[in-house]
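Here you go, one structure.
Left out: one protein chain. Kept in place: all the others.
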Amino acid sequence: MQRELINRARELLADGTVDRVLGWQAGQFAYDITPAVFTDAGELEAHFVYNEFCADNLSKYLIKESEKEGKVLAFLKPCDTYSFNQLVTEHRIRREHVYVIGVESYGKADVEKLRARGISGITGVETVSGMLKVHTMYGDESVPLNEVMLDRCLTCKSKKHVVYDELIGEDGDVVADSGRFDMVEKLERMTAKERFSFWQGELSRCIRCNACRNVCPACTCENCVFDNPGSGLQNRAARDNFEEKLFHIIRAYHVAGRCTDCGECSRVCPEHIPLHLLNRKFIKDFNELYGPFQAGEVSGQMSPMCAYTETADPEASVVRKGGAE
Amino acid sequence: MSVMEKTAAARQAEWKPKIIAFCCNWCSYGGADLAGTNRLSYPANVKIIRVPCSCRVNPMFILRAFQKGADGVIVCGCHPGDCHYSTGNYHARRRMTMLFSMLSFLGVESARTRVEWVSAAEGARFKAVMDSFVEDITRLGPNERLEDLRCKEN
Amino acid sequence: MLYRISCTEMDALFAALSETKTVYLPADREDGQASFVKWTEGTALSNRLNTVRSAKDFFFPQIQPLARFRREGQKIEITDLREESEDFVIFGARACDVRSFEILDRVFLADPVDTSYQTRREHAAIVTMACARPEETCFCTAFDIDPAKPADGDVRAYIADGYCYLEPLTEKGETLLAGAGECLEESDGAAVEAEAGRIRAILEKLPLASLKPADNREKELDVFNSPKWEEMASHCLGCGACTFVCPTCQCFDINDFDSGHGIERYRCWDSCMYHDFTLMASGTPRLTQKERFRQRFMHKLVYYPIRYDGVFSCVGCGRCLRKCPINMNIVKVMKELTGVRPAGAGEEA
Partner (left out) sequence: MQKIGVFVCWCGTNIASTVDVKAVAEAAKSVPGVVFSTDYQYMCSEAGQNLIKDSVLTYGLTHVVVCSCSPRMHEATFRKAVASIGMNPYMLEVANIREQCSWVHKDKEVGTEKAIALMKAAVAKAMLNTPLTAGSTPVTKRALVIGGGIAGMQTALDIADAGFQVDIVETKPTIGGKMAQLDKTFPTLDCSSCIVTPKMVEVGQHPNITIYAYSEVTEVKGFVGQFTVTIKRKARYVDESKCTGCGACIEKCPMKKVPDEWNMNLNNRKAIYIPFAQAVPKIATIDPAYCLKLNTGKCGVCSKVCGTNAINYEAKDEYLEVGYGAIVAATGYEMIDVSKYDEYAYSNSPDVVTALEYERLMSAAGPTGGHLVRPSDGKEPKTIVFIQCVGSRETEDSCHGGKPYCSKVCCMYTAKHAILTKDHYPDTDIYVFYIDVRTPGKLFDEFYRRAVEQYNVHYIKGAVGKVTPNAETGKLDVQAADLLLMEQLQIEADMVVLAAALEPHRSARPLATMLTAPMDTNDFFTEAHAKLRPVESATAGIYLSGFCQGPKDIPETVSQAGAAAAKVIGLLSKNELVGNPCVAHSDEWMCNGCSQCENVCPYGAITYEEKEFRMPDRTTKIRRVASVNPAVCQGCGACTVTCPSGAMDLRGFTNQEIMAEVDALCL
């Protein structure tokens, strides 16, 4: 796969279709991949990588990249294409400045899950027929890839590329039974008190590093309300547990209807807070209350947060029909 | 004892729910006025904030109210179809539904938040709504799950 | 003097220490990571190499209230919220984290002394745990830290052969262990020496074992003007994950919070990676992420050494290597600045 991507990128650079290539660059170990822009074949050959750790959603970088002159080639995984469409909808990406190559992805590995299993001193990783062979300073370990995949990949909503100029590898389908709302449902079934203590436990770990916000392709404000002294919400760190909740509620609310459920927020959280559950709650509510909606499925869609129906929308009291207090 | 001292003393006495009601200028605020004109009494701990339309109510305002110690927040607007701006309350309905659902998801008691449609003609309804909301909140007790402890007077 | 206690009896040790002091130790969490918690009966010492957040929190917490202002009519009443710390023990910090305290000390204990930091430092006893299982992200040896035989802290500790070995390094350490009473037994150093030897052998094989920071004190401007910053910073998201997990990052902001009943002034961590870190009325002088990114690493690798005799403001704990959302980190920067490009790229996966 990596070879194919490099070859195609070299061709497109050579024939002038694109001027730059946005992809992933290898790091010092197998897993520490960094997004990068490549401008010539030499750089591609030396540093371009596509492996089971290329998790970064590159679409957000296209905001800046597509502002520049010329055309940029972007490799997008199925989930990334949803974010891309959504950003085009929001006029944040100049579509005509991007050449999208959809790349196949069967799920990315989570190095944190390897570590949680006690695998440490990782020096190299290979994938052999669904098994992740991990070389460590303390010996080799073999783990089935699907046991250490990123949570978001385990509940993948779609393996389909919703936008591309060309595809490398197979295009998949929307996953009907992704089970991505299972955890949300589990929480919904709890009492309010249980939910409260669940979230209190999770959110109290938040260090307000803003990684979730800054990685989020839906968080593209010129100046976030949490950085703006005039907003009344500016805050550097949570002094009280109210502020932890405030930040995450408002953030989820602001991206509601625009969040494509790409899962980057949870992936990058240093404290492993399952932030995607907040976004998924909104997505689930939209689906149930206002009809199925998938942000980024098509560019130009109107967010259900901006829409309404006169008679079909339930009253807000519908919320009270949920679980016990 | 001066009224000032008395009111301070009354504040100390025992917990009384603090309710913030956002009322749209055209219907619900008028409904509240009508409740007044008709001398329909409702609990004094309901404090009204006038907004042009229920769609002006930002989730930020509601969270802010809870942060600052409100025990319940109610948003009142024109009945669906009657919005002065024609569509404001439809937007408000969705926005508040989503916000309240999220608050409930985080474990905040869902009865602490409400949306009610009260027309400028419904003074009696305004009173009834406020009575029932205050009753709900009184039953729930002080808001502890969504408050900022720094804002408690100590 | 060297003491030991069976690993199965650790609770007795913590209970004894807790009689006079609060004991904090790294404990495992459900998500497979560890963090410092206050010991209560049954809290087990984690085997994880490191906690998510560093131990600097004990002295330089993320949020610290400073003062409260109350206004009554025309009068303003000001209350100092800083308090004298109580005695506490940090049990099981790693050598890298403990070395970071020295780096923070140079800043916070220099004139004018940060009194809240100072009182916490004075009341803390630190038990430094040797690293039984260093990881690929470790590069403390680059900064002359010896995780096989930690030199910093009040007590140095090892876990080996089912025992926890404790060796006081300071008077405070001796007093601390003396307070542990009956549960400790004296021991010879054989097991400890063997363990240190075993660890050293591992350290030599670490992928970053050969990493050495370049002394660029003489080349401040050259490094500052290096064209490499542009590329290195080009994909930085501008979040503060690296800063907040870093044991040596020390920047803070002071804010006021109006509770309605009064105003609380507090300080909290800030990050030079944030776009508004240097925001002033006239705007910010660090216009793009390149300047912010450069600032962070210039500070750690050039400015701090210039100011403090060549000491780097990094302890090689590896947290930023693990936590950066895009895996850009100080090691990659150090390699770039010494002209070494990361290897291992470009092969067929």
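We just call them A, B and C in the order they show up, numbering each chain from 1.
We take it that contacts are C-beta pairs under 8 Å (C-beta built on N, C-alpha and C of every residue); 3 or more make two chains touch, one makes a residue touch a chain.
What you see is a predicted model; the values in this text were computed from it and never measured.
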item: Displayed partners of the chain not shown (whole complex); value: A, B, C
item: Missing-chain contacts mapped onto subunit A; value: 67, 90-92, 220-225, 228, 230-232, 254-255, 302-303, 305-307, 310
item: Residues in subunit B touching the chain absent from view; value: 2-4, 6-7, 10-11, 18, 20, 25, 29-30, 32-37, 39-42, 44, 47-53, 55-61, 64-65, 68-70, 81, 83-88, 91, 95, 127, 151
item: Touching residues on subunit C - with respect to the absent chain; value: 71-73, 258, 260-261, 283-284, 287-288
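Note that only the chains that are shown with their structure count from here on.
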item: Chain with minimal offset from the mean of all protein Cα atoms; value: A
item: Furthest chain, CA centroid comparison against subunit A; value: B
item: Chain centre separation in whole Å, for subunit C relative to subunit A (CA means); value: 30
item: Chain centre separation (subunit A, subunit B; CA means) in Å; value: 37
item: Two or more partner chains touched - positions in subunit A; value: 239
item: Multi-partner residues of subunit C (at least 2 other chains); value: 257, 264
item: Subunit A-touching residues of subunit C, taken from the complex the two chains share; value: 31-33, 35, 49, 52-53, 62-63, 65, 133-136, 202, 205-208, 234-235, 237-241, 243-245, 253, 255, 257, 264, 266, 268-271, 274-276, 321-323, 325-329, 331-332, 342-346, 348-349
item: For the subunit A and subunit B complex, residues of the former touching the latter; value: 184, 187-188, 192-200, 225, 231-233, 239-240, 242-243, 245-246, 249-250, 252-253, 256, 278, 281-282, 285-286, 289-290, 304-311, 313-320, 322-323, 325
item: Sites on subunit A touched by subunit C in the complex; value: 1-3, 25-37, 45-52, 56, 61, 112-113, 115-117, 120-123, 127, 136-138, 205, 207-211, 213-215, 227, 235-239, 264, 267-268, 270-272
